[in-house]
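Apart from one protein chain that is not included, each protein chain of the complex appears where it belongs.
== chain A ==
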Amino acid sequence: MQFGVFTVGDVTVDPTTGREPTEHERIKAMVTIALKAEEVGLDVFATGEHHNRPFVPSSPTTMLGHIAARTERLLLSTATTLITTNDPVKIAEDYAMLQHLADGRVDLMMGRGNTGPVYPWFGQDIRNGIRLAVENYELLHRLWREDVVDWQGKFRTPLQSFTSTPRPLDDVPPFVWHGSIRSPEIAEQAAYYGDGFFANHIFWPKEHTQRMVGLYRQRFAHYGHGSPEQAIVGLGGQVFMRRNSQDAVREFRPYFDNAPVYGHGPSLEEFTRQTPLTVGSPQQVIDRTLGFREYVGDYQRQLFLLDHAGLPLKTVLEQLDLLGEEVVPVLRKEFDALRPAHVPVAPTHASLVAARDAALAGTGDAGDLAAAGAEGVR
């Protein structure tokens, strides 16, 4: 089981002090959070991609490349990469380059983006969201697997005899997750390719996640990638912890009440009841998180959102300490003990290379994710 953090990279006023960080401070804070994630023993750091204020991460591979150079072990990912408004050719090139620089410590999560005005800035239209996600990913998938691509689609100029460079590291493309909150078409897409499916699982009720993951697992099996429980599932999560749960509630409340997404709406108590948000002691976070597998099954990746709504960096780093010291070691042990042997762990570059080599040697099932995962770390 992989554990990590994902960030949207919002620049938000700290409601307790009225202070707004500069873009520079926020960008540096994101890097500090990534380095801290590795230091406290987490596995994954994932950054969002946004092209509008109040968000800073418009250039994920620049940031992830920088973090790659300053870490040894951390897996670098996205949450999400905009498959709708980015040119799939540029995604293929950028992330293959990052994959080389990071020695394979890279995967990606595809997402559509739900901000209408962003689409026309990149020559697109939000009404084509699903169709863009389907067509662009189909091209990206080919660019990483075929040396020379002839291609014609609806949304991009045709390609003739095009080779995306550099080729993926060891000729094995980065693993891809597809993120969605409530579009069954995206669960279907992830299942079709045998890719991972990531449920946002922070701002919406668990029933959304349960339905989407259930659909993905069923279709994953339909397309012959393994049994439903062998599908590769990731979940988001949102926590705020203090040793004493009353302290956690008291400290987090002003951030909750003024948060950009749900602020000035439901109370903290209502929202923690209705969504997976957990505000309390490390033990409460452990108990709630272990409960996730009861409605999605055994899953492979858990990412937490810790650094939004104006929380100061110092507080976020304290959260990472609690996560790394008290929460994740217990979760790792418990989840691993509960997971049946035939359910794979999340694929890594090493496991995907091994699976490819086994397939070439005729000893494995080509493209079988379950086999790839079984060789993965952790």
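As a convention for this text, a residue touches a chain if its C-beta (ideal position, glycine included) is under 8 Å from a C-beta of that chain, and two chains touch if they have at least 3 such contacts; residues count from 1.
The working rule: contacts and distances are computed from a predicted model.
The protein name that UniProt records for the chain not on display, among "ATP synthase epsilon chain", "FMN reductase", "3-isopropylmalate dehydratase small subunit" or "Peptide ABC transporter permease", is "FMN reductase". In the complete complex, the residue from A:Asp87, A:Glu138, A:Asp170 or A:Asp257 that touches the missing chain is A:Glu138. The residue from A:His100, A:Arg142 or A:Arg211 that touches the chain not shown here is A:Arg211. Within the entire complex, the positions of chain A that touch the omitted partner chain are 130-131, 134-135, 138, 153-154, 182, 184-185, 187-189, 191-192, 203-205, 208, 211-212, 215, 219, 223, 261-262, 264-266, 270-271, 274.
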